[in-house]
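Apart from one protein chain that is not included, each protein chain of the complex appears where it belongs.
Up next is chain A:
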Amino acid sequence: MSRATILGLVKMNKPESLPLPVIDENAFKEEIDLKETFKSNVTLVGGQIKEIEPNSIDSEIQSLYPNKTKIVSITNKSTLGTVQISPNTDPHTLQDIDLAIVEGDLGVSENGAIWVTGEASILRALPFITNDLVILLDKTKICLHMLDAYKLIAKRDRTFGVFISGPSKTADIEQCLVVGAHGAMSLTVLLI
């Protein structure tokens, strides 16, 4: 009932139709080194980033996170996984996961964000509930800005996806930045 009321009121009260603006992307063009800018932005938002060879993924993760025992790896690029999950796993059981390793689809140079889909983490809760998070990213998959990013993810099956930029953080106590709020305490991006 309220649906009709609200839509009726909108129709009655809205202004005359204004055009949908056409976005002139030339205004945002920049000749920058996408990878280097991306790297510096990942660091700016509190993450760490390393460019490595594909065969050193496991050794790199082991040296960065030496004492992790409960590891979920959702990628065939790493063999470090110790806990298997499936779409039927109760996400609550992930509460004591030490480390999750997932693959990102796309990095955004302007803000260090990485697109991670629900499918890439099997359970949507994983990249948030894990204590620490490692995202693997193909170094050729970095775009300039968010407008480009949405073009590149346009043809996807829309279920759930998240741009992750750094580890979880808060400044709610006297504006002091504290890394590690409710989500992952640390984020490492491995560029491959």
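Going forward, contacts are C-beta pairs under 8 Å (C-beta built on N, C-alpha and C of every residue); 3 or more make two chains touch, one makes a residue touch a chain; residues count from 1.
As a working rule, contacts and distances are computed from a predicted model.
Choosing from "glycine dehydrogenase (aminomethyl-transferring)", "Carbamoyl phosphate synthase small chain", "Sugar ABC transporter permease" or "Lactate utilization protein", the protein name stored in UniProt for the chain missing from the display reads "Lactate utilization protein".
Checked against the full complex, the candidates A:64, A:83 or A:146 give a single residue touching the omitted chain, namely A:146.
The missing chain, though absent from the display, is touched by one residue of A:78, A:111 or A:186; that residue is A:111. Screening A:61, A:135, A:164 or A:192 for touch with the missing chain picks out A:164. Residues of chain A in touch with the missing chain: 2-3, 5-7, 9-21, 23-24, 27-30, 41, 44-45, 87, 91-92, 95, 108, 110-113, 118, 123-125, 128-129, 145-151, 154, 158-176, 178, 180-184.
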